[in-house]
Every structure is written in structure tokens, then in C-alpha cells.
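My structure is below; once you've seen it, I'll send some questions.
The complex appears here minus one protein chain, its other protein chains still in place.
What follows is chain A.
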């Protein structure tokens, strides 16, 4: 059946044109009930004999998606008109709904009512689009009821009063979400319901006062039209809000229009905006540009103190600091940076948050319904008010909460409970929290993904060997050097002395792309995950275990496929020639760093592998020296290593990871391979290569380092990486740890390197500052990083052994892949750090310790110390909270010292102090690490 829809549409140029579209109505759209005798039931998704089938209206889906995700809600018919409307209004809800519909465990059926002969409705004259769509939903409900007969009840779920009234008139069963969920007799589901915004709430539900008496706390958000014109006239500035991870009362909006960051201080200036929201900002008058409270450690009376954290290893994870004012609170001339307040929110970025309820007494008497404040674990987000009927049950749990609304009268946004993760402090729960917080997919691989694996057990076949471009290198003495217990061995090496005195040096990398083909479910999944994630006692793989630990892993004594970079090098480590080939290798030994080091150090050993190791080490040292001469930075961070109890999985010992010469040797050859490959792929594909760049740190980023070095009289030249490297070499203090400390402080001023698509930037921007090389990429770890998989494909195409997959022709997609890899990479790092922090806490719970620490940051009421032995950093208070501001201490900004008023005592930057480390529980179930001076 054919039908023409006609409508008018406004074109980009502003002209109004009439459009006619064909609309075919069909008789082959089925109802999805397996028991139906009329329809084809092959695609049926509903239960065999449901008692009730739900039809939802658009607003129910938009508001209650958390409820729909709960498996208790099933046998739902999703109409195509509802899907269309949801898609137009909120893409993320649409994607979640689609995910439910395609989940084979759920009984959600999509009914294309818009294309069904009997359920399509034509717009009537004078009818609005909304009314027409509501009518379509009712017509479909009615059709279902008639089609399925009386044995099955078809229930239309709608909160729209008018729609519900009309439905009843037309003989359709209709209910509101609340009354439907109540009828299920599941109180926990009620918590999932979104609270209606405050004006709709019945009086008895508002525990505050009557709306008219409620105090207005926040300024009004300007209407969209005013924002648009304000942006146009340049009085407002648009940007994404980023909240300081370490101080939630401070946020930044990067504004292109003023070419600088605008700082937003305090909750009232932030005016209900969340991290990630796109906001409109108005600048404050210049005399209000100041950082009033940034100097003290704890910022506002109702928030927790700063916690003890793992010491940052780059600027991306370090707390942001604002140039400080003098201790008297006067503003230094010219130091003010643009400050602003938020006048409107252009796009919300509300998500689900993971955390726990603020401890509170359980109210007696009320019929189970209580209000509670939810505190997100990620401090960038404000507390969220929720209503719950299971308070007692939730108080000691980690839970997930969604935000629903935030009006001007409420200090906190209101939201609703989504689900419970587990008990607070329980190791598994906290680990899951770490994963959720960092958006890490730790679900088992799907059947479709596993179907892409080669038949197991896998071994090199004669076909693999007969491929002309695959070189047989099984005769070479190849070996690998990795951390102890490493199962995903990405790389192996060889080094053979040639008759002419040169060396044949090879880096062999697992040939992952021989097993992971572009466009397969396996490839999509790996691309989404982006990287393996390493937690203290757990690894979340990017590729399924058989590939990660067996088929791809270059284990010893088995034949494996590899992608090899082979150089001829002079004894001076000059590269004479480079070639790339797919290969078959057989590793002779899988050594740990310690083993490799011990072999090299033991002068009695003269076996071939040890000789190779020594040759390589001597080459590596020369390569390293040359790199450093070129200005590569030797940075430092304190990486923590735990010894884990195999029974309890609790940490037994903790210490700083010792870097051996063998580590540096392997690293050197990996760097060289990556640089060679970067040059090769860029030569072949100048516009679509995936590279890695490290931006030169800005003056502003180095500011904290310079302030410290000035205070201690150290002269650091930061004009170039070479100059900085040299001055770091010359930075020697009285104690042996001084140089390392300065390097650690330097490292945390740098931002991290990022992936990018070569076509998006110009060659000078490709520069890698830390390695001081114009080109760099990642080639050497394809088992655990997807970037390397992409680079393998590029390299294979560049040497002509395979075609370039079609994705490389789509630069936009390539850019979005690079963005995702950066996001995943950063999240994996944050998760790894959080996992270490978690284990540190568990370790010290039973082991209060006295240790040495170094002052790294001065504050008005204390200072931050870095504990070298455990790699952690945290605040030490000199005044208690009650005494705050009593003026007993003052800060000497010039000398970076905090001094007692009477001059009797002072602490200066980098000074060594003795501290006591202990886990305390200021609130039940909220243990934290505390540092105090001895």
C-alpha cells in the first residue's frame, strides 16, 4: 500500500519548501508474540504466554531508562514512533534502549507501527505533531489488544494525563509508571523511578517547606535565545566545563573567544553545572578575578579534606594549581586570570555516578521512604539527593545514581538510585567501582567475538610458512625480556654479530593482525577497548585470553608469527639499513628483567644468549646516550610494586619498582623500532598514519616547578628539552635523592603524549618533546594496545603485503579512533592508579608506619608531602580545622616556606620530614590514609 506524506520544510537558506516523501505501508510486519497464530513468529521476542504486554510512550522511555534496564521489566513493545522521538530528543537514551532491544536476554520487541497498514495514522488538520504521535501510540496499543485477544492484557504506560484519559475513553488499559511499578510489589524498583521535577511533586513529598518559602540558592539560567545572542555579541563565552579533580569548587572553561581559560570559583558561580557540560560563561568584573580559597588544603566547610593519593606522574593527573597570592590575601599585580560565572547550560552531560550515601541516622517512623545524600567517589561531582525505601540496606554499599534535575531552590541536584555494586571496602566491590568510574568494559567477550578466534590449539601451519612474504626466521636466536610472570609477550629480540663487524639486530613483535581482521566483531571490540588495563592483581584484556596469552604471545620454545623490524647496526649503533618483514620465529628464552640483568652481570657466563644480551646492552647504551644528547628527557616517576598474597589477594609488601639496566635496554630497542616504523608509514601514508606526539609544555605548566627551583636556588633552563635535560643533569643537592626528586617534580609538569592522525596536524606538530624525536608511534605492543594494531596494518600496507583497510580512507573516523584511544589510554592509567591507591589503603590498614617524606607543596595551613618509599602524596596539617585562620602560621611565597608567626619554626619546600602513616575512619565505612608529623 502506498501513501504519500507531504510536509513543509525550511531549508538552510531559510526558504520554505514543500516536500513529498513516499511512505509504503506493509502487511508483513509482525506482532512479536510467539503464541500468535496469525503472524510469522520467527522473529518473535516476547514471552511465550505473557499475562501483560507493556506499550510505552516516549516520555516514559526518556525519563525511566534506568528502570527499563532492570530485568524485572519485560514483555515490552517498543513502537517505532517512540524510537524516532527518543532518538530526536536524546541520543544516549536511544542507544541504551536499542541495546535493551537487541539483548537476547530481554523481551523487548520493536514494532514498526509507522509502516504497518493498520497502525499508521495520518495527521489530522489542526493536530500537533505530539498529539498525532500520541494517537499513533494509542492506535498501536488498541491494535495489539485486538490482535492478541483477551487472554493477554495490553497496558499502555504513560504519565501524560491527557493521553491516559483519551486511552481510557478508547477502551485501552493505561497506567502511570508509578502505579504500574507499585503494582509489581518490588520496593527496590521504586527507587529507580525518576523523581518528577519539584513543581509536580505532591505537597507531602516535599520534605523542605512549601515551594514559595524555599530559598533561592542559585541564579537563574538564561533562556537559550538570550544565550545565543549573548554569545553572538561576545558578552558570553561558550565552552566545556572541566572541574578540578582535586578541588571541586574550582572549574575551568576553555574559551576560544577569549583564547584563554576562564576560571570558575565556587558553587554559586558554577551555578549547577556539571563537569563535561557545555556552558555559557559571563566574565566577572576584573576586580573580582582572584583565587580566594585556593591556598588552603581544605576548601569549604562541608567537604572532606584532601585525601592521600598516589603521587602524580604527569600534569594530566596532577592537581591543578593557580598562581598563588601572597599570604595576606592581596592580589599580586597582573596575576589575576579571567574569572567568570555560568549563566546557562547549553548541553548537559549528566551520567550515572558511582559512590555511596553520606552516613546518616536511619529515620524512625516514616514508612520506609527517606531522603539521603549521595556522595560521588569522583570528587568533581556534587552530592546528589535521592529518595530511597531501602536506606538501611544502602548505607554501607557502593551504589550507582543518576541525576534527574537541579532547580534553583535546591543546594544539591536530585537523582535516583540505579543499582548496588557491593559493600564498601570490600575489595571486589572497590575494584569494580574503579572499573565503572573509568568506563572500562570488563565483561567477558561475546560469542561473536570469540567466534573470530582461530581454531585452538593453534600452531604454525605449513600454509603460514608457505606465504611468500613471511620469512622463516626460526633459525635465529631470538629471546624476550619482560617483567616477571608476563604472559602477554609482545616483543622479542635478536642480535647477531656479522662477519663485517656490524650487528644484525631484530625486534620481533607479535603478529596480531594475522588473527584480528578489520571489520570483524573481534576487531571492533578491541578497537572499543583500546588497551588492556592492568590493575594490581588483575588484568583486563583487550583481546580474548587465547590470543593474549597463547596464540599471539611470543613464548619460548614455540613457533610464533611475528612482524619484524631488522636493522644492520655498526658497533657505534648507527643504523645502516632497516627492513620490515612478517616472519616466523622460535624464541629461545623468555627472560625476566632480573634474570637478564643477572646474566649480564655474571662475568662467568659466556653462553650465546648472554653474549647477545651484552652486545645489545652495549648498543643500547650508545643509542641512549645519543638520544640524551639530542635532548631526550630522563624523567622519573615512583612506580609502586606490590607483593600480593596468593590466598587472600591482599598486599603483603609494597615498594618502589626498581628499574634495571635490562629494562632500559629493551626500552631502547622498542623506541628505535617505533621511530623506524613511524618514518616508514608516514612516508607511504602522509595523511592517514597514526602517530604519537608529546606537546612541548607551556610556560604555565612549568610554573610550579620554576617556583620551587627558584626558592631553593636551583637554576632550571626550560627553553628547550635539550636545555632542560642538561639543567636536570646539573641539579645535584646535598642528598642522593635530590636529583630524582627534581626529576619527579618535572615529570608531573608535563602533559601526556597523545595519538593523532597525521592528516589532522602539520609536521612540526608531530614532535615528541619527551623523546626529542620528530616522529614517533606505537608498534611494539599490539597484544595490549589497539594503536599498535592500526600501525601494524599501516606498515603491512606500506611494504606492499596487504591492502590498506577502508577505514583509513575515512579521516573523520580515523580521528575518532585516535580520540577513543587517548580516552581509553588515560582511563586505563587512572584505573591502574586507583587500584594501587586501593591496595595501599588495604596494606596500611593493619600496618601503621613511620617513614621519611619530602615537602612538595606549601599551603596556608600545612603542606603536601611526597613519600618516596611508597610513591604516595598527601596533606599534612599544621593547624587543626578549628584553629584554621588563627594566624599562627604564615607562608613566605618567595622562599616557599611556611613559618610560625613568632619565627620559632618553619618548614620549607623539599625539606625532609618524618611522618606517621595510618588508616583512620573519621566516618563509619569511610577509611582513609592519614599523614601526621612525628
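Descriptive notes on the structure:
Here, a residue touches a chain if its C-beta (ideal position, glycine included) is under 8 Å from a C-beta of that chain, and two chains touch if they have at least 3 such contacts; residues count from 1.
The rule is short, and it goes like this: contacts and distances are computed from a predicted model.
Missing chain, UniProt protein name: "Exosome complex exonuclease RRP41", from among "Pyruvate dehydrogenase E1 component subunit alpha", "Queuine tRNA-ribosyltransferase accessory subunit 2", "small monomeric GTPase" or "Exosome complex exonuclease RRP41". Residue in contact with the omitted chain (choice from A:806, A:894 or A:923): A:806. Here one chain is not drawn; of A:110, A:342 or A:613, the residue touching it is A:110.
Residues 2, 4, 11, 15, 17-26, 80, 83, 98, 101-102, 110, 112, 114-115, 806, 809 of chain A touch the missing chain (whole complex, contact as defined above).
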